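A single protein chain has been omitted from the complex, and every remaining protein chain is retained in its original position.
Now for chain A:
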């Protein structure tokens, strides 16, 4: 099913994971975390949950490494039998479809609010999906190459703009560290789920890796890049808006970049840059979700991939427009976060244990 040329290098896998992880969550993370902690310690929660995630990803990679050339859709059937495998695969497909649609909707909401207030949703959502279709028709290689191009400018712009926000940085907003003990930090771990999902894409993408034995390295570095983004964002946002202020903003991170202006240099305002790179990152996440869902369908039904690519586009559009208001969008997101966690820890762990118990392993064709 997978042609020989459809392979990605380890570096590409790293970029893939980080691109997929950096998405919707980053704009709301400081609010979500701080609402749970009620102290300025949110960034510690993010750090801890990131480290936990790296730990969890090892289980997932170990599972994938038993079947280095197969996707989740294929090896799940081998491990727990055909029907359960198909069922689980369908759940994963639905998850990715929903997540993809959610990213599209989030992108549309933010563009509608900050950039194009009078443009209808349709006009931003349809080209977005169409571009996605155009990209994934080419398969995993063009996707990985595009991600390669998009990540460096993202990191550069992000670092520059976040450092510019030092103008409103107030260290007192971050103090005291651990003033109320460790409990708030623990409370903050769980709500970070949505922002930190993304590694579950490895269940499928892993099979494209040229050097599967470097999987753990790829996952660790791939998670660390967005984790660094997330921690920086959380620290700077809380330092600028304060614990009370962060909790009231719909998009606290964008509010952060609207706090300051620099007169005298060519650009005065910087939230546009953040929005631009953020939309690029949303696009990468969306494309990944879309591609994985489509690939899953084609592998389940053992047919060509193209009909699914075109067939799912309108469905994505409908799902994206189904939440009635912004609160529904956020609930949708939270739900997906937990859904994603399911595929990060419990399911891979279960499958790995069963696979070990039943001695299932990939047998190479030779």
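Just so it is clear, a contact is a pair of C-beta atoms (placed from the backbone, for glycine too) under 8 Å apart; a residue touches a chain by one contact, two chains touch by 3 or more; residues count from 1.
By definition in this document, contacts and distances are computed from a predicted model.
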Choices "Glutamyl-tRNA(Gln) amidotransferase subunit A", "Ger(X)C family spore germination protein", "Amino acid ABC transporter permease" or "Phosphate-import ATP-binding protein PhnC" - which one is the UniProt name of the chain not shown: "Ger(X)C family spore germination protein"
Contact residue for the chain not shown (choose from A:82, A:175 or A:213): A:175
Absent-chain contact - pick from A:269, A:306, A:331 or A:358: A:269
Residues from chain A at the interface with the omitted partner, ascending: 39, 113-120, 123, 127, 168, 172-173, 175-176, 179-180, 240-245, 247-248, 255, 258-261, 269
